[in-house]
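This is the structure, below, for whatever I ask next.
With one protein chain removed, the remaining protein chains of the complex are shown where they sit.
For clarity, chains are labelled A, B and C in written order, and residue numbers in each chain start from 1.
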Amino acid sequence: MEPILNQLFAGVSYGSILLLIALGLTFTFGQMGVINMAHGEFIMFGAYTTYVLQEVLGKDQITYAFLLSLPIALVVAGAMGLLLEMTLIKRLYGRPLDTLLVTWGVALVLQQLARDIFGANNVEVVSPTWLEGGITVFGIDMAYNRLFIIGLALAITAAAWVVVGKLKQGRRMRAVMQNRQLAGASGINTPSVDRRTFFLGSGLAGVAGVAITQLGSVGPNLGTNYIIDAFLVVIVGGLGHLRGAVIAALALGILNSLAEYWSSASLGKVIVFMAIVVFLQFRPQGIVASESRGLA
Amino acid sequence: MTTFVKSFVPSNRSEWSSRATFVAVAILFLFVFPAWLSDSRLDLMASYVTYAIVALGIAIAWGNGGMLVLGQGLFFGLGAYCVGMYLALVEVGGAPNLPQFMTLLGSQETLPALWEPFNNVWFALSAAVIVPVTLATILGTLIFRSRIRGPYFAILTQALAGAFAILLIGNITLINGTNGITTSFSEIFGLSLFEPADQRVLYTIVVIVLGIAFLLSRQMLKSRYGRLLLAVRDAEDRVRFLGYSATKIKVIAFATAAGLAGVGGALFVLVGPKIISPASVGIIPSITMVVWVAVGGRASLAGAIAGAILVNTAEFEISSAAPEYWLYFQGALFIGVVAFAPKGLAGAATWLKEKVTSRGSSSTTSTSKTAEEAA
Amino acid sequence: MTTEPFLIDELLKIRGLEVDFDGFKAVDGVDLDVRLNEVHFLIGPNGAGKTTVIDCVTGMTKPTDGSILFDDVQLRGKRENAIVKMGIGRTFQTASVFEALTVEENLDLAASFRFSMLKLLRQRRGTTEAVERALEDTGLTDVRHKEAGTLSHGQKQWLEIGMLLCQDPKLLLLDEPVAGMSPEERTRTGDLIRLTAERCTVLCVEHDMDFLRRFADRVTVMDEGKILKPASTVAEVQADERVQEIYIGKGRGIEEKAEEAST
Partner (left out) sequence: MQTLGGFVSTREKGSRFWLAAILVMCLSAFVAVGCGSDDESSSSGSSTSSSADSGDTIKVGILHSLSGTMAISEKSVVDAEQLAIKEINAAGGVLGKQIEPVVEDGASDWPTFAEKAQKLISEDKVAAVFGCWTSASRKAVLPVFERNKALLYYPVQYEGMEASPYIFYTGATTNQQIIPALEYLKEEKKVKKLFLVGSDYVFPRTANKEIKLWAKANGMEITGEEYAPLGSTEFSTIVNKVKASDSDAVFNTLNGDSNVAFFKQLDGAGLPSSKLPIVSVSIAEDEVRAIGADKVEGQIVAWNYYQTTPGAANEKFVKAYKAEYGDDRVTDDPIEAAYVAVYLWAEAVEKAGTTDVEKVKEASKGLEFDAPEGKVVVDDENQHITKTARIGVINKEGLIDTVWESDGPIEPDPFLESYPWAKGMTPVDG
């Protein structure tokens, strides 16, 4: 039983990473119909933000550097997203497939940029001491860094829910998502809403990047490892639905770790993919059905 | 006899120019390149030609059918592995013998059942086409029937290619994992893959296969089916409410693209680096294949061919001259073409042509435009 | 009204139709009869569920309950293309034609809808009689080689109707065919519908009362997913107080429109 419980915890933990990444995608992909393949590179730059701060503040201020990097990464990645939106994506609304390809080109450039700035080698991000180690509850080993990420995912999901559900900004976002022309006609400044949404969605990727520094290495290829899984979360969850994204992220995370446990890491991924294809046979619109007309 | 001769005289100007272009390009590939390029460069060109066959399929599915196929590496890989397995068996002298890596990595004493039929060249060659087509038909039916399209379809195909690469890597004792299948010496139909003279014959075969694939694809796009495919791309519901099965139409294009990718893959292991490994089938190579077609002009068959060959040539040259800049270049190329010149090279060619023959009668230019773009 | 003494063939018979979008009843227990060879109008304010009824008939939306009989055959559960092959054609609110293809190619594809895949893969040579007739009927002969994307809004609507005429349908469902048209275009569209009605039955969803007066044989009024007034003559409908009320009393609020657009 213990191994299974441990696997469940691993699944929840992996799911919460996916959720952190997918949240940003839920905004940009779900609400704006923009397939941003450079989302993974925003994650990467979020992670490098932590590294830079740690180098600037010095190794004895690790906790500061780490906590400070959460908001700063949000701004850094958000600004990059904003720039991308204003220069390229703006021109491509209504051409979702082209956005996908263009942002992939952007991703290539950003990867090489990271390589040129920070070197091809991975860089070292030191964890704050309070995130090292872990506790064992009912035989489940829970590492502090994983607990932290789960908590962060929860907090950010809650914040996103408040923003989208309760605030004026969120209502505007939903209005634009449902009917761009109508929202524009009824006095909403749609380009401005687009920019803000994109800023937020990309910024969340940066925050996810900060979290990921606690698990693995920080290098130019960091983002590519997660991006496809995160897109699958958004697809399975349903277009632009927070609830769907949460359920899908956890489900995929848990399925992934259980499949890995009973088969092997490689086969696990294949099993998960097959499960997704089968699932979409029954619910092509995702876990949470969307009434808005899908992307063509 | 005169009618027979007459049948070679084209009926209109656009037909004239497309035939003349075809003959000119055929001469370029079949006579100029072999005379001009060194053995190794010609062998390399042969591998670009196999890429061009893959690109044709992408132009059909994506450019004309609106299905962004981001997982063509899967079908390319299936075709390539089918023939690769045959070549690996030839190298060790036929069926009961095990390819080298099996004894090195695994503990099999006998050839796995999966490998057994690939001892036959005809089986291997036909499987290289039939397996991708069948898989694409099944997957396509499942995906299109549940109305998964647009970016959803694109990301699913991408994940598919990723999963396939992982599966190959994971099955190391069966299919040699990351290393993939390479041969140091092998032959097919008595043609050695490593003798320059035989390589030239293989090059010619590959070019001719491309020519046939091009003509068949062209025919397909010019038919009513081709129009229907454009119709599905632009207004799928309308097609469905005209009484057609949009699923069927899309599956045929998807399966055709898969088949062409399979053919390309099957030929790919015979020429150029003569290696097939997961590195050639995963997510990144699959997107790269779309880059070729985007650069060439997504809806244009001729553009797809030109794109595949030019992008690969450019990659080879630029990455030699300045490896650190190739990624920047590739990224910029992609951004520039997709965002600002979605018609790619083909669009540029049409524009140029219209500039030159600016006084064509307006009605014929508009009708022939889509047909030309398709060709 | 279901028991009329003199039986006129009811081509389309809808009973107890119900559509539920996640708890929202877009169509709630609708009965509707369309008689052979009539021009039947379905009217009602925005969000009344008119288009949803058409969507159900053509298989685009799956009803939660009820039956749809066409020529005494149950349509529920059939695929869209099978329904078309039974002889039901439809247009969309915004004209849906193949913009990258020429007018002629548009019509030709519509006319070839019974071809096998093998036949479709052959190259097209010349045009069929049905296509020529549709070109004539819709008055698009002059622009036959133009790409459909370059046509005016009205021409696109006519092309779409022309495409359906090529298919020789028994029942034609038109979804707001004159929305956004100039008065002259409306007249031409009306004439086209009249011409169409000589060959098949027409069910038309429309807002425009003036247009309805001129061309309708019978009218059914819907409101909030229910039948407000079953099939009646134009005069009866115009005299009905409730109908006047929903048309004058209810403002076309922006929220409702947004809701409709997003469903």
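Going forward, a contact is a pair of C-beta atoms (placed from the backbone, for glycine too) under 8 Å apart; a residue touches a chain by one contact, two chains touch by 3 or more.
Note that the coordinates shown come from a computational prediction; the quantities given were computed from them, not determined experimentally.
One of B:Pro132, B:Gly150, B:Gly243 or B:Gly272 touches the chain omitted from the figure, and that residue is B:Gly272. Touching the missing chain, out of C:Leu69, C:Leu121, C:Ala179 or C:Val234, is residue C:Leu121. Note on the undisplayed chain: of the listed residues A:Gln112, A:Asn179, A:Thr197 or A:Gln285, the one touching it is A:Gln112. Within the whole complex, the absent chain has one touching residue among B:Pro117, B:Gly211 or B:Pro342, and that is B:Gly211.
On the side of subunit A, the interface with the absent chain consists of residues 2-3, 6-7, 9-10, 13-14, 112, 115, 120-127, 132-134, 136, 141, 143-146, 212, 214-217, 219, 221, 225, 257, 260-261, 264-266, 268-269, using the contact rule stated above. Although one chain is not displayed, its contacts with subunit B can still be listed: residues 6-11, 15, 19, 22-23, 26, 30-31, 34-35, 38-41, 43-44, 47, 100-101, 103-105, 107, 166, 169-170, 172-173, 176-180, 182-185, 194-197, 200-201, 203-204, 207-208, 211-212, 215-217, 219-220, 223, 256, 272-275, 277, 279-280, 285, 316, 319-320, 323-324, 326-327.
As a convention for this text, only the chains that are shown with their structure count from here on.
Listed here as common contacts of subunit A and subunit C: B.
Taking the mean Cα position of each chain as its centre, C sits at the greatest distance from subunit A. Chain centres here are Cα means. That of subunit B falls 43 Å from that of subunit C. Looking at subunit C, no residue sits in touch with two or more other chains. Counting partner chains per residue, subunit B has no residue touching two or more of them. Contact residues of subunit A toward subunit B in the complex are 29, 33, 35, 88, 91-92, 96-98, 100-102, 104-109, 111-112, 116, 228, 231-232, 235, 264-267, 269-270, 273, 276-277, 280-281, 284, 294-296. By the touch criterion given at the top, residues 66, 68, 139, 142-143, 145-152, 154-156, 158-160, 162-163, 166-167, 169-170, 236, 283, 287, 290-291, 294, 324, 327-328, 330-335, 338-339, 342 of subunit B touch subunit A in their complex.
Across the interface of their complex, subunit B is touched by residues 58, 60, 79-81, 84-85, 89-90, 92, 96-102, 105, 108-110, 112-115, 117, 119-124, 145-147, 160, 163, 167 of subunit C.
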